[in-house]
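What follows is chain A.
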Amino acid sequence: MRYEAPTTINAAVKLLAGKAGQARVLAGGTDLLVQMRTDRVAPDLIVDVKRIPAMRAIAAKSGGFRIGAAVSGAELGANKALRKAWPGVVEAANLIGSTQIQSRATLAGNLCNASPAADSVPALVAAGASAAVAGPRGKRTVPVESIAVGPGKTSLKKGEIVEAIILPKRAPRSGDAYLRFIPRTEMDIAVVGAGVNLTLDSKGVCTAARVALGAVAERVILVPEAAAALVGTKVDAAALKRLAAAASAACRPIDDKRGTKEFRIKVAGVLARRAAETALKRAGGSK
Partner candidate 1 sequence: MVQVKLSGSFKQAAGRAEVEVEAANIHQLLTRLGQDHPKLKPMLDRGVAVAIDGQIYRDDQFRPIPAGSEVFLLPRLAGG
Partner candidate 2 sequence: MPLDSNIDPATHKFNLVGTRPLRPDGVDKVTGRAKFGADANAPGMLVGKILRSPHPHARIRSINTAKAAKLPGVKAIVTAADFKEGKRALRDVLCNVMARGKALYDGHAVAAVAATSASVARKALKLIQVDYEILPHVTDVDEAMKPGAPLLHDDMITAHVDPAPKKPSNVAARCEFGHGDPEVGFKQADVVIERSFRTEATHQGYIEPHACLASMGMDGQGELWVCTQGHYMVRNTCAALLGMDVSKLRVTASEIGGGFGGKTTVFIEPVALALSRKAGKPVKIVMSREEVFRASGPTSSSSMDVKIGVTKAGRITGALAEIRMQGGAFAGAPVELGAMSAFACYDLEHVKSVGWDVVTNRPKQAAYRAPGAPMVAFAVESVLDELARKIGMDPIELRLKNAAKEGTQSSYGPKYNRIGLRQCLEATRNHPHYTAPLGPNEGRGVAAGFWFNFGGQTCVSLNINIDGTVALAVGTPDIGGSRASMCMIAAEELGIPYDKVRAIVADTSSLGYNDISEGSRVTFSTGLATIQAARDAIGKLCARAAKTWGISPEAVVWENGHAKPSSPNAGDFAPLSLADIAKKAGNTGGPIAGHFEVNADGAGVSFAIHLADAAVDPETGRVQIKRYTVIQDAGKAVHPSYVEGQFQGGAVQGIGWALNEEYVYGKDGRLQNAGFLDYRIPVASDLPMIDTVIVEVPNPGHPYGVRGVGETSIVPPLAAIANAVSAAADVRLTELPMSPPRVLKAIDGKAAGKARR
């Protein structure tokens, strides 16, 4: 096992693409170290990306934001502009684990760990975020929902690395929110997660919406039917009811130690509705 801490993205890509056997990116390490400790992975090479300056920065980019892959949740939470524009994304990222975990965990790491229950991912998907991917064959930008393909599996090719998460420019009268269900108040993995992002027109009618759910399928899912329930409405009680029903209908969960199918399906609707209410308030609308 070898440890490298390159200072440029190119150097990181070169190391990852090399013939070292199994290589792993170390950003916050909050998943990787647990997997190593419990013998689930035994990488031959660990590439620590925290010494790459570009990956440690949050930059304003064409009205949106470019968040380096090694930016921690605590750093996200401390960025006022980001918090103002994308409160749902920041609250989702800040829900991951404890204060201690927040000092380390990253959006990109949460995305690439490819857990269906990742807290930040439904919020990112709802936000229409994309991932900037660097690899031996150059760079590409893809929607975040295309990164995870199943539990623990990503679409990234050997040598590829997510270098940043990109959040688009915000339309006026927009709001987003993320809610998760956990049995305790902290420290749990989401049993269900729901991210809602919506935009209103000047009359308070919803013109665009995205709804994403976590922990109800093999990966985070975008639910267009749920979004459709909001578009063209003032996000009133009837629309919210249809949204909840559509969210529940889109779930294809499993029974596991964290919750039953039945529970997840019902609570997905409840959370989608509650998240939509918060997003509406943030967009300046009222129920």
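Candidate selection criterion: all candidates are chains of the complex that A comes from, given by their letters.
What we mean here is this: a contact is a pair of C-beta atoms (placed from the backbone, for glycine too) under 8 Å apart; a residue touches a chain by one contact, two chains touch by 3 or more; residues count from 1.
On a predicted model such as this, the values are computed, not experimentally measured, just so you know.
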Given that every candidate in 1 or 2 is part of this complex, which one actually touches chain A? 2
Within their complex, state which residues of chain A touch candidate 2. 38, 181, 183-189, 191, 256-260, 262-263, 266-267, 270
